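All protein chains but one are shown in place.
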Amino acid sequence: MAYLLEGETGPWEIVVGLEVHAQVVSNAKLFSGAATAFGAEPNSQVSFVDAAFPGMLPVINEMCVEQAVRTGLGLKAKINLESVFARKNYFYADLPQGYQISQYEKPLVGEGQVIVDLPDGRSTVVGIERLHVEQDAGKSMHDQHPTKSCIDLNRSGVALMEIVSKPDIRSPDEAGAYLRKLRSILRYLGTCDGNMEEGSMRADVNVSVRKSGEDYRTRCEIKNVNSVRFVMQSIEVEARRQIEVYESGGSVDQETRLFDPGKGETRSMRSKEHAHDYRYFPDPDLLPLKLKPDFVAAIKDSLPELPDEKKDRFVRDYGLSPYDAGVLVVDRASADFFESVAKGRDSKLAANWVMGDFFGALNSTGKTIETSPVSAQNLGDLIDLIGDGTLSGRLAKDVFALMVETGKSPAALVEEKGLKQVTDTGAIEAVIDQVMAANADKVAEYRSGKDKLFGFFVGQVMKASGGKANPGMVNDLLKSKLAG
Amino acid sequence: MSDLTHLTIAEAEAGMDKGDFTSVELTKAHLAAMAKHKDLNAYITETPDQALAMAERSDKRRAGKQAGWLEGIPLAIKDLFCTEGVQTTAGSHILEGFKPPYESTVTANLWKQGAVMLGKVNLDEFAMGSSNMTSYYGAVKNPWKRQSDAKDLVPGGSSGGSAAAVAACIAMGATGTDTGGSIRQPAAFCGIVGIKPTYGRCSRFGIVAFASSLDQAGPMARTVKDAAIMLKAMAGHDPKDSTSTPGPTPDFTKAVGQSIKGLRVGVPKEYRPEGLSSEIVAAWDQGLAWLKEAGAEMVEVSLPHTKYALATYYIVAPAEASSNLARYDGVRFGLRVPGQSLDDMYMKTRAQGFGKEVKRRILIGTYVLSAGYYDAYYAKAQKLRTLIASDFKQAFTKADLLLTPTAPTPAFAIGENLDDPITMYLNDVFTIPTSLAGLPGLSLPAGLSADGLPLGLQLIGRPFDEETLFKAAAVMEQAAQFKRWEAR
Partner (left out) sequence: MSLDKATVQKIAYLARIEVKEEELEPLAKELSGILHWVEQLAEVNTDGVAPMTSVSAEMALPWREDKVTDGGYAEKVLLNGPETSNGFFLVPKVVE
């Protein structure tokens, strides 16, 4: 179903393209040897190159090139063996060079695509227009001083990948799903940590609206949106604004806007837009970036299995539903965790445990797979204990809770707490006899036709066995004993 | 003791090796001479304390038999090279008081070979000029005067302070930089030797950038051999400059004194435009005759796009400069003029911090890169640059080096040629094509004009073939017997 916004003049379609700025995972900056770590003291991770001192020159970090190529390959995109760094010239307090080294006419990566899985189970393809490598700017802080803005250049020169989608996105949901998928791919590749809170992924959102069948209308660019939720909100808000403008007889100006999540509106940044003319030209401090086909091939050979392929394999090899497989492959750690648990076991049971109790426990304890008290090995062992009848399903849940609490292995906990299921016929019969003796009146009632009391006896037996008696055996033995 | 300041670098090295004098003595002699020649305004910043400390350390190294190639030699450094802890102005108000916390690779290389820094010498602001008149720190006087009048003459530019200091013997040698002729033209005006090596030969790291695809450092000295010694020390691969050549640095001094028998010397016919002064033509012919006598062979070559080189340069260089100079914004170093807003602060700082010529070039550069004009100006100029470079490539299939005049005129008086920027730009008509092609060019004094001023000739070589230039230059130097400082 197409996503349409209803206006006074009928339904409107929205057209969205995203420019995602993803910070490259590297130790040092794109053109200098300064560190990239987040949260350092102001200006402590700044070299004279990053602060654009006179006579300083850029030298490219090989890791950043490699990461961008890896990302391009992960997006099934064309890698351009020759690309050019260009200067984008503008003045801003946190842009020390007075230009950003970026790529313009000849980006490192050309067209590619991302398969986007939507909440309703459908999939759609969003085209990638290009990916290029560029420097990040520093940070201006406007709230630390009454009359001044404070400039910290720690981010200045950190490598970014700008990933530009085609205007293929048609709803806020699609935009959200695209961002999540892109983040998932980048994390699989290890090229960007995808951490939007720390600013390592930010999006510029291009939005326009149109009537069905029309050509594209004028778009507005919403700058620097820093969460998936805000991207989705800003699209809806901006689309509604544009529809209102059109329906009241106005026209939309191509401009840069800012999303204010507090007020739930976008507003013009026209002041910043004033007479922008970036005067791109090839950076004469750098030579064209030429890659050898071998270099690209080696990276291609080293690519990990990506979420789409992994999902297909999980459906094929483990018999999971596409939905379950999709949930499990969102990040590599959970997919790997699932696979370790499922190995040699009932894969559906494994998927249920991982997606159910295990994810639930991570959520409620605020832990991640990396810091989880329950290892894949231990969860697998727990499932094995169910399989071999040592634990009932109910007992297993109790054991799992203890595993989360203590981090101990299920075998140790079963031993320690004596939780082993009782499967010895004689022992269970002894308990049944005891219960029947203590409830002679109820036995008589049962025998006179009050079948409903059966549940009562099961409960009593289980209780008397401390919950450890095998429920199936209790059922069978109780039935024959009560029958007399 | 004869005047130590009149020695060549090679002679001074020999003298110190023999123990005739020390670097401290040599340095003191220069500091005294500098004090006497303050009127030239060659130095922006003198560093006598540092010089003496360096000289003392140098004498110890020599005593310990650890002398470098320039051990104990007092040099002047163009104030475009960043020197750690020592004010570096680029001749501009906007960098007044700026003390770099780092050292340029070229100067670091010189210190590694034992050289002593006398101070930082004057230049056209941001190396933009051919007269040294655009410096915020005042014009530099050429130590030479015409016989016919007493007017103060320009030393040329942009490395005017370097050239004047070397010619006046208040430095044994100096670093220069050359973007369109800034080493060669002042060398010619002051009667000294200057070489702009092949682009990529000397690291640009730590040199205040003017036009990155053209800027190259080089030595300025009183003899060909001295220039060769200096270049050997200055050059070399630098991983901090992505355009620095990875190849080895030859020992240029070995080329000095070698035979040029059979060398093919190209004479570009386009460098003899109508109206070129007869003195210049005569000096050029004389130079050719010397080379011929030494066994070289003359060939006529053609560089058909020569006439477009100046216009090409005055698009490319300002475009790059407009971007390179954006970092002078009053935020992290240098001048800040307070403003109501960030933009206001930028605009006032840059309006007051930059001089007229620098602003003119920034504006031209901004315009030629701006939307709608890029193709007509910048892209077009880059294509012309390709044609100019391929002209040279073609010429070098027939010739091993080229000989041309360095500048169309001898030094002119301070204040002349200021009315029209283009007249000033014409000074570099013979040096700019070489810069655009990235080739090495060496200027050496070939004789005097009728009015007693030095005239320079330029040798142009293949990429990374500075050795052939030194070879031919040494032969010409020998023949010219140019009376250096005595002639004044």
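A and B are the chain letters, set down in written order, and residue numbers restart from 1 in every chain.
To be clear about the criterion, a residue touches a chain if its C-beta (ideal position, glycine included) is under 8 Å from a C-beta of that chain, and two chains touch if they have at least 3 such contacts.
Note that the coordinates shown come from a computational prediction; the quantities given were computed from them, not determined experimentally.
Engineer: Mind giving the shown chains that are in contact with the missing chain?
Structural biologist: A, B
Engineer: Among the options B:Trp144, B:Tyr199, B:Phe252 or B:Tyr271, which residue touches the chain absent from this view?
Structural biologist: Checking each option in B:Trp144, B:Tyr199, B:Phe252 or B:Tyr271, the one touching the absent chain turns out to be B:Tyr199.
Engineer: Who touches the missing chain here, B:Ala53, B:Ala282, B:Met298 or B:Ala379?
Structural biologist: Counting the whole complex, the residue in contact with the absent chain is B:Ala379.
Engineer: Taking the full complex into account, find the residue in B:Ser58, B:Ser203, B:Thr245 or B:Thr404 that is in contact with the omitted chain.
Structural biologist: B:Thr245
Engineer: Considering the whole complex, which of A:Gln45, A:Ser165 or A:Gln242 touches the chain not shown?
Structural biologist: Checking each option in A:Gln45, A:Ser165 or A:Gln242, the one touching the absent chain turns out to be A:Gln45.
Engineer: Provide the residue numbers of chain A that touch the chain removed from this figure.
Structural biologist: 26-28, 32-35, 41-51, 59-65, 84, 91, 93, 140-142, 144-145, 147-153, 258, 269, 272, 275, 277, 279, 282, 284, 286-290
Engineer: Going by the touch rule given at the top, which residues of chain B touch the chain that is not shown?
Structural biologist: Against the missing chain, chain B presents residues 97-99, 101, 199-200, 213, 239, 242-243, 245-246, 305, 308, 311-312, 314-315, 322, 326, 329-336, 338-348, 350-351, 354, 359-360, 362-364, 366-367, 370, 373, 376-377, 379-387, 389, 420-422, 437-438.
The rule is short, and it goes like this: only the chains that are shown with their structure count from here on.
Engineer: How many angstrom lie between the centres of chain A and chain B, each centre taken as the mean Cα position?
Structural biologist: 58
Engineer: Along chain A, where are the residues that touch chain B in the complex?
Structural biologist: So the residues of chain A touching chain B come out as 48, 51-60, 87, 89, 91, 93, 96-99, 149, 151, 277, 279-281, 284-287.
Engineer: Could you list, by residue number, the parts of chain B that touch chain A in their complex?
Structural biologist: Those in contact with chain A are residues 81-82, 88, 90, 95, 98, 100-102, 104, 204-209, 211-213, 239-243, 319-320, 322-323, 325-327, 329, 331-333, 342-343, 346, 366, 369-371, 374, 378.
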